[in-house]
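Encoded as structure tokens, here's the structure I'll be asking about.
Left out: one protein chain. Kept in place: all the others.
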């Protein structure tokens, strides 16, 4: 294979499709009850050193409860996929959980500003980084889900984003066109938050799927957090709606408001006040440490966190904002 | 680019992504009323020599009305994508409409047997053919929709299917694994039958999508036939359900029972008696010619064909079969 | 033991037994579908059935006529598309697939494309469809077919779907993933493949069938081990399930 150019960024995960196939060969396809707590899901499926990825888009439909558990259980030396990450990235930095990072969108919270703590962590030199574009990462996940070792994109070419990625430039055997060949990535474990799922893991997402279709098919282990668990007859009544089938899933965790303080389409809007509070307290490391103790390390479950953040009353306000109910 | 091996099959369409981009650059994105008759859609968008593709899976959710019009309007020298084609292929052969063929599944009607006329046509030597697997064709369409000139699959390797395709063997720049590189294909025009669409072309498919998601994104021109046209508020009420957005679509044709004699999931089952009749009459060329005159050439619209085939009464029977209503 | 079974019932019952619980199988219409359904009703309730057009784990109300008809996702857990079905195979999550063809050679390669000259064939068949993909991607592929010399040939006119190609090491050399033919179930016997040479070998003969009969209906040299078992015919329970539940209209199994 003629490689015309290659990035100098680190390649954290083996893109060998046959090793992935061997893993998936062993993974059970049995339709069994996979319900468990967030605590148990993290204990069983996320280990120190694993490569971890979170679904959703920054502060929209993110698996917050799993991120909190990762912090509470003190996971360290994770690899992390910084793909369209905002509040989830902020959380992972708060716990200094990862030291290897594929970065596509990190440290920012879009229109809300940049996370002071995430920037401190990323500027510390403690994290080994490769940079990518959002689509390049989606293409890496898609390639993995397709059982091939690389995908193709014409983005990244000619830039430092390419240079600091682990992509390679190849030529089309038909047209001679150049492509960035991006290596498939099979994360060890991913967490995705969905609208509803049955106890086997068959999951439905309402609204944009972002890159979760691809992530679900690439991840070796998959934790689903769901607003509610439904009987599998609900799934079977409308199989067209299923985005993630049970055989991809290892754990099903029922977490109402599970994307909080992020947005969950149709159900609740993001809590902009709480997200602003994060950005504010992060400016001072001591204050931030106290904040984390109060909201994450000092509670035993995500339910407690929701209570601390205003509980049902606040959730009801966010439901009204989401649904454009003007008071 | 090191090419390790290559098929000897003809490559009918240019896989240059920049030529495709130039086409799509010019294609309007305006949200305008695209409703028209099947007759007009074929007149405007399917021309002699064009490369044509049909959606659905053989005799399931196929754009029968468009195929009939192609015959009635005497289209010739088409290229055709024989991907999971059964009754649609039978129709195209009945009109000898194509002389270039990418074949993945042709001449058969699955459990129903093989089409005598399609076999005669394919055995005549009049058709230039390349062979592919079903997934290879889906990968070709997917690559086109992604704006790249080739896709990758590990199928076809080592076989005569590869040899008689236009694929090439390339090596992964990361792992050295071999892949069949399959050239992107942007059909000049495709027809896809859907459950409902608005007048702009936003379309919803219920049940399996087969390769229509990919085909819709690869085709330069796209004709949608739909069981019913709905107000665009129906689409906007549930944008998650949309499979095909309006900007891909050139024509929207309302055709109730448009997949007949094929199956339309949830609405009507295939008419096995009529499909068996096709296979029976095809055995005798003269009888088949009379049959075609009666059912296709001798009628002026698909509605007349439905009437000839038993009209509303027959459709009601097929609805009951589809919905497992036992009498 | 029931004695009033026909060969289709025999083949389906044998095929069903090879399908392990908690595994997945890509099936077509007809006998393979019946085998998967029978397995689910006997030892493999957690066998996941996948159709190439996108249907996953349907509660089949009856035999599909097409691998893309509405039965293939009737009350399924997902109605996806071909890319999803095929990539599920490609990434190693589909264990079994059933294939068929007009010709099979001793390495389990299959012809379902044409007889005679490719450009102007004597007989044109459908081609690969999804068969080449299943044969390339799935871990273990199986064939159910009648046993005849015109079908079991020394050399296929056209290799549509890969078996072991030219034998040991050939799949790997071609770049195919691990996998390949597992069992061939005919109306005479069950065959497997030699662990090293990857050539076809008899594993068990159906009751009353002699080795010579198999040899005479096979167009190439079959490996015949010293010890050959006898295939267990369908049990009464298998027959009951097949006739009453799997295929009550006898579309596949016919009338015994």
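Note that the chains take the letters A, B and C in the order they are written out, and that residue 1 is the start of every chain.
FYI, contacts are C-beta pairs under 8 Å (C-beta built on N, C-alpha and C of every residue); 3 or more make two chains touch, one makes a residue touch a chain.
Worth saying up front: this structure is predicted, and the values here are computed from it rather than measured.
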Visible contact partners (per top-of-document touch definition) of the missing chain: A, B
Of B:49, B:239 or B:298, the residue in touch with the unshown chain: B:239
Per the touch definition above, residue among A:98, A:135, A:150 or A:260 touching the missing chain: A:135
Residues from subunit A at the interface with the omitted partner, ascending: 56-60, 82, 84, 86, 103-108, 110-112, 114, 119, 122-125, 129, 131-136, 138-139, 142, 153-161, 164, 169, 177-179, 206-214, 263, 265-266, 269-270, 272, 322, 324
Touch list for subunit B against the chain that is not drawn: 17-18, 20-25, 27-32, 144-148, 200, 202, 217, 232, 235-237, 239-240, 242, 245-247
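Simple rule for what comes next: only the chains that are shown with their structure count from here on.
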Per-chain Cα centre nearest the global Cα centre, belonging to chain: B
Farthest chain relative to subunit B (centres taken as mean CA coordinates): A
By number of C-beta contact pairs, the top two chains: B-C
Centre-to-centre distance between subunit C and subunit B (centres being mean Cα positions), rounded to whole Å: 28
Between subunit A and subunit B, centroid-to-centroid distance (C-alpha), Å: 37
Set of subunit B residues in contact with two or more other chains: 153-154, 177, 179, 206-207
Residues of subunit C engaged with two or more neighbouring chains: 55, 73, 79-80, 83, 90, 137, 177
